[in-house]
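== chain A ==
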Amino acid sequence: MLTIADLSVKSRDGKQLLSNVSLRLDKGECVGLTGASGAGKTTLIRTIMGTSGKQLLISGGDIQADGKSILEASYKERRAMCGRYFGFIPQNSMTSFFSNVKIGKQIIETYRLNLSMTAAEAHELAAEMLRLVNLSDTDRVMSSYPGQLSGGMLQRVAMSIVLGIKPTYLLADEPTSALDRENRALLTELLSGYKDGGILFISHDAEAIVSLCSSVCVMEHGRIVESKETGLLFRAPQHPWTKAFVNAAERSRRENAEWKQLR
Partner candidate 1 sequence: METITVKDVSRTYYDTNGDLFKALDNVSLEWKSGESIAVMGESGSGKSTLARLIIGLEKPSSGKILFDGEDTSKWRGNRWRRCRTEIQAAFQDEKGTLSPSRSVMQNAEEALCNLTSMKKSERYETILRLMVQMGLSNNLLSVPVRALSGGEQRRLGLLRALAVRPKFLVLDEVTAGLDLITTESILDLLAEYKNDHGCSYMLITHDLSAASRLCSRMFEIEHGQIIHESVQ
Partner candidate 2 sequence: MKLSKKIISIAIPIIILISLSFGFIFKPNDPHKTHILEKYAAASETYPLGTDALGRCELSRLLEGGKATIGIVVLGAAIVLVLGTALGLLFARTNGRSGVLSDSFLNAITAIPPVAYLIIMIGIWGNSIPTMITALTVSLILRIIKLVMTLAEEEYRKAYARCAFASGASHFRILTVHILPVILPEIVQYLCLSCSDMILAISGFSFIGLNLGTNVIDWGYMLSEARTNFDMRPELLFFPILLIFISSLCFNILGRLIKRGKAKC
């Protein structure tokens, strides 16, 4: 169980980024996190991962993973948790992979660091995982540079890495926003199939939130303004931002349905 209790974070120049954020994420559960851009969602990820060094100052609250507070853990321990214990799906995988290194090399490197296996085993696991995210031509994918693959394929590669390592908690930062319709549906399906750990799903994509998340938190200016079970939130939104979000989502869902019958 990952519990974030009244977490408050300030940036180096004193701007308050998060103020008493509380959130619970259980294994096998998917919690949605949405809100206007700049509400502090990415800051939350950076704080959990603990990779921002001196840029972020924890001014209050705590993050407990399976009963142990990770804020007290040493820098080395926290970095060891990244990848192994906390998985991550980037928003724009076109810029997230090293563009001058072949995809296969980057996958194998991640596996070997997190699962301490030999190169051959890592290569085997990579191929198997790529097939799982139906990138069947594994050799071509692994021998090409990120620039030679489409956004959708790269996002699936990122997913395959997560499936290979099976982290206890998976943080997804707007994984579907840069994708077109089919890839979006495909990635949502892959995410729904991931039961080996809790997912913190950050997104604007109402459809994905409805189909994936059991409960949703809405953030505004670093504060959680509403946190409910998904169905309840869409039926009776309280906060003005949530209301507008739900109306817009509702209207676009209805129009898409209409348009589909027309064709």
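Candidate selection criterion: all candidates are chains of the complex that A comes from, given by their letters.
Miscellaneous remarks
Here is the rule we go by: a residue touches a chain if its C-beta (ideal position, glycine included) is under 8 Å from a C-beta of that chain, and two chains touch if they have at least 3 such contacts; residues count from 1.
What you see is a predicted model; the values in this text were computed from it and never measured.
Set chain A beside the options 1 or 2, and in this complex the one it touches turns out to be 1. Contacts from chain A toward candidate 1 in the complex involve residues 36-37, 180, 204, 206, 241, 244-245, 247-249, 251-252, 255-256, 258-259, 262-263.
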